[in-house]
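Step one of this worksheet: look at the structure below.
Note that one protein chain of the assembly has been removed; the remaining protein chains are unaltered in position.
Letters A and B mark the chains in the order given here, with residues in each chain numbered from 1 onward.
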Amino acid sequence: MKSSELTGNEREAVAGEIDPFEAALRLGDVKGRSPWEDAWHRLLKNRAAVTAAIIMGVMILVVVIGPWVISWDMDYTDWDHTNSPPSLANGHWFGTDAVGRDILVRTLEGGRISLLVGFVATIVSLLIGVSYGAIAGYYGGVTDRVMMRLVDIIYALPFMFFVILLMVVFGRNIVLIFVAIGAVNWLDMARIVRGQTLSLKRMEFVEAARACGVENRDIIRRHIVPNLLGVVMVYVTLTIPQVILVESFLSFLGLGVQEPMSSWGALVSDGAQDMESAPWTLVFPAVFLTVTLYCFNYIGDGLRDALDPKDRL
Amino acid sequence: MISRRPVPGIGLALGVALLLSACGGEGESTPIDRAHRAQPVTPVFTDAGLPDPSVLAEEQVLHRDNGEEPQTLDPHLAEGVPAGNILRDLFEGLTAESPDGRVVPGAAMRWNISRDARTYTFYLRREATWSNGDPLRAEDFVYSFRRSVDPRTASNSANMLLPIENAHDVLVGRETPELLGVEALDEYTLQIRLSDPTPYFLALLTHSSTFPVHRASVEQHGARFSRPGNLVSNGAFVLADWQVRSRIVLTRNDRYWNAANTLLQRVVYYPFEDLSASLKLFRSGNLHWTYEVPNNQFHWLEQHYPDELVVSPWLGSYFFGFNLTREPFVADPQLRLALVLAIDRELITEKVTQFGEQPSFSLVPPGIGEYETQVPEYAGWTQAERNEEARRLYAAAGYGMDEPLRIEIRYNTSENHKKVALAIASLWKQVLGVQATLINEEWKVFLQNRSGRVLTQVFRAGWIGDYADPYSFLQLFRTNDGQNDYGYSNSLYDSLLEQVASERIPGRRRRLMQEAERVLLEEVPIIPVYTYVTKRLVDPHLRGWDDNVMDHHYSKHMYLLRSQNAPTPVAEAP
Partner (left out) sequence: MTLDQGLVRQLTRRLLGVVPTLLLLITVVFFLVRVAPGGPFDTEKALPPEIQANLEAKYHLDEPLLQQYFRYLGQILVLDFGPSFQYKDWTVNELIAQGFPVSLTIGGVAMLLGFVFGVGIGVGAALRQNSAADFTTMGFAMLGVSIPNFVVAPVLILLFAVYAGWLPAGGWDWSWRSAVLPVVTLALPVIAYIARLMRGSMIEVLHSNFIRTARAKGLPERQVILRHALKPALLPVISYMGPATAALITGSVVVERIFSIPGLGSYFVQGALNRDYTLVMGVVLFYGVLIIALNVVVDLLYSILNPKIAYEEL
C-alpha cells in the first residue's frame, strides 16, 4: 500500500481497525474462531458495554411498550392537575406539564421519537456515507479527488444553519428532521469509509475478483462494503447519540417535532426553562436522555475495543 | 480478560445525583430569600411632587431589559417595541405621555384644533433645544415629517402618518414630500392638516415616526447618523454608547428643556432575548426592569417575588382567526360559533396563561376611554351552557362523534402560543370531538401563509393597539385591508368604518364603532380568547413609573430609591 494515498486520519483508521478482517481473510481461518466470533467474545467480556446494552434494551422496550400500557394519552390534558408535581395520588407518577399532560407518557413517547430520529438519521447518513466513500475510495484518481473536494465544501457550510434553513424551507416534519440531520452527518462516514476502501481495494481478494472480471459495482457491493462493517458499526453506535443531541438542539431553537408529538430534546429544553418552578418537567426526560446517550457511548466504545486487534495483547 | 470499563451504573448514578441535587435544592430557602433582599426606604416627596433628595439612591443608573436588539435607532425607520422604548427616551415628539399614559405636551407646549378637527396648530416650546445646543424649530418638524413619509426613506412605519393630508400620495411617490400637509407658520408654530378628523391624532404624535430628527447631522452622517457620537436628539437622554446585542447606554441630556426633573443619570438598555436568562439576571441584581417573565412561572414568581412582579392590562387582544375563504368556514357562522363557545376561557387564563389575562368574547380590549366593548349574549352564560349550545350547533352543522370536524390550527413558534393552541385543541376535542392538528410554523413562514389565505383554517392572531382607539382594532377587518388575513368582507361593516373615519363628533363616532364591532362579532370571524397583560419584574427601588395600557414607560419619569440598610446602589452592570 502506498502510504502517500492516505491522509493521517485514514492512516490511523487503517492501522487501527482493519487488521482482524484482513488477517482472517488472509488465513481463511478454518479451524479457529472467526474474527467476528472473536470480537463477539471480547465484547461479551466488556462488562460496561454489556450492562449498557442491557439497559439500552430495557429502555427501548419500555419506550416502545410503555405508552400502550399507561392509561394516559400523550395529548390528554388533565385540567384538574396542571403543573402537578410527581404524585401517586393523581396517577401522574412523573407529574404533568403546564397544560396538564402526563410527563411519564410524554417522556416515553418522546423517547420513541428521539430514538427513531437517532436510528433513522444515522441510517440515512450511513447509506449516503458508505456508498459515497466506497465509490470515491474504490475508483480513486479524479473521481476521488472531485468527490472529496465536494465533501470539503460541504464541511465549510455551517451545519446548524443548513439544518435550520431546511426546516424553514420545507416546514417541520419528522421525516425532514431525519433527512436533514442524516444528510449533514454523512460527511465523516464518507471520509472514514473512503480511507478503508483505499486499503481494502489493494487486498488480494479484491485483486483476485478484479482479475476474474467481476464488475466494479459488484466488487464494491460484495467485497468492499461487507468488509467495512466493523468500522461502520462502531461509527453507528457513536453517531446515534450525536444525532439525538442534535435533535435536542433543534428543539431548543423551537424547530423540533410538531406538537403534540415530542422528543426528549423538546421535553428537556422545555423543562430547562422551568427547572426551579417545575423541576420534574426537566429531571425525568433528562435522565432518560442522559442514560441513553451514556449507553450508546459505552456500547460504541465496547464495540470499538472488541473489533480492535491491538487489544489482543 | 479483565473488564476494562466501569459499570455504567456508577457514572450514571453520579450524573443523576448531580442533576437531582442541582434541581432539588432550589425549592428550599436560598440566598435570594425575600428577607435577605434589600428593601427601599419609604419615599418622601417635596412640595413640587418630586421625590425628596434624601430618599434617592446615590447612583441613579437604571438597568433595563429591552427584550431584543432594536432594529434601528433612526426614529423614522424604527418599528417594534424595543426600538420604541429607547426612542421615546432619546427623542420627544410634539406630544408625550404621562406615566399613566395620558397624552401631555411634549416639544409642543400647547395646541389648537380647528372646528372641523382637520387642522392642528402646535406652539413649540421656545426653550427646547437639540442635544448639541441648536434650537428646536418648527422647520425641524417639517423636515422630519417629510423625511418620514418620503419613499426614499422607505420607512415601514410611515403608515402611522397616513391621516396627514397628502401623506398617501407622497408615500407612493405620486407627490413630492413638499406637498405633505405640514407647514411651519413661523419659527415656533407648526400646522398640520389632516385628510380626516382623527381623534387619536395627538396620541399618534407619541410614535417615533413623528419624532424630529436633526437635519444637519442626518445630512452630514447619512445612514450613520444614529450612531453614538453622531446622534443629535431632543429627548431627556442622549445616546452615549451602543454595543450591538450587548447594551445601549443613554445618559441624561442636560440641554433637555425639563432636565431639572430628569433624575436618572444613565439608562442602560439590554437586549436579553431569553426570558429565563433575563429572570436570572434580575434575580442576581443585574437588572431593575425585565422585559417580560417566563410564561409558566406565575405561581413561583408570585411566591418568591411578590413585590417585584408587576402585571397590568395591556391594550391588546389575543384571538384566533378563521380563514373565511376556505372550507369548512366559508358559509356557516354556526359552526364557527360552536367552536367559539366550546372554549373555556377561564380555564385557559387561569391554568394556561396564568398571569391574570382577562377572558374575552370581543375584539376591542376594554380600557379605551368611554368605548363600550361589545359583548355577545353568550358571554354571560355558564361554560356548561355554552358547551351545550356548542354541541347543538356542531351537530346542526352536520358533525358528530362519528364524523368529526378535522381542522388545522396554525401558530408561530412560541411557548405561549403553543400552550394556548394545545389547550384549544384539547377543549374542542373534549367538548365536541373535533380532531384538530397543531401546526407550528416559523414566524416568516407563518406570516406568509396567514396572509396567503390558502393553507390556513384556524390560525393564531391577535393585535396590540398602535394607539388607544378602537379603530386600531376595527380596521383590521376592512375588506381587502392588508391585515385582513381572515378574508372577512361585509359592506355594512366597511361603510360603518368609512363613517367612523370622517365623523368628528366623539359620541357619534363611538357609537358607530360599537355598531361595527357588533356586526363583526355576529359573523364570528375570530375566536376571542383573552386580553393581554404585561408581566415583568421591577425592582421595588425603582419608582416614578405607573401602569398604562400602552405599556409606554419613559425613563425620564423614573428614579431609584435608597435601600433601607445601605445607601449604596443595588445594581451593578452585568
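One rule holds for everything that comes next: a residue touches a chain if its C-beta (ideal position, glycine included) is under 8 Å from a C-beta of that chain, and two chains touch if they have at least 3 such contacts.
Every value quoted in this text rests on a predicted model; they were computed, and no experiment measured them.
For the full complex, which residue in B:Lys280, B:Arg504, B:Arg518 or B:His552 touches the chain that was left out?
Of the candidates B:Lys280, B:Arg504, B:Arg518 or B:His552, B:Lys280 is in touch with the missing chain.
In the full complex, which of B:Pro53, B:Pro151 or B:Pro506 touches the chain missing from this view?
Going through B:Pro53, B:Pro151 or B:Pro506 one by one, B:Pro151 is the residue touching the chain not shown.
Can you say which of A:Leu43, A:Met160, A:Leu176 or A:Met233 touches the chain missing from this structure?
Answering carefully, the residue with contact to the hidden chain is A:Met160.
Applying the definition given at the start, please give the residues of chain A touching the unseen chain.
Spelled out for chain A, the touching residues are 3-9, 11-12, 16, 149, 152-153, 155-161, 164-165, 168-169, 241, 245, 248-249, 252-253, 265, 268-269, 272, 275-276, 282, 286, 289-290, 293-294, 297-298, 301, 304, 308, 310-311, 313.
I need the residue numbers on chain B that touch the omitted chain, in ascending order.
2-6, 8, 10-11, 14-15, 18-19, 22-23, 26, 30-32, 69, 71-74, 77, 79, 151-159, 171-173, 223-224, 226-227, 243-247, 270-274, 276-278, 280-281, 283-286, 442-445, 447-449, 451, 466, 482-483, 573-574
The criterion applied here is as follows: only the chains that are shown with their structure count from here on.
Mind listing the chain A positions that touch chain B in their complex?
Per the touch definition, chain A meets chain B at residues 42, 45-49, 51-52, 55, 75-77, 79, 82-83, 98-100, 167-168, 171-172, 254-255, 258-260, 270, 272-279, 282-283, 286-287, 290-291, 294-295, 298, 301-302, 305.
Can you list the residues on chain B that touch chain A in the complex?
1, 3-9, 11-12, 15-16, 19-20, 22-24, 26-27, 275-276, 294-297, 299-301, 347, 351-352, 413-415, 418-419, 421-423, 425-426, 438-442, 444-445
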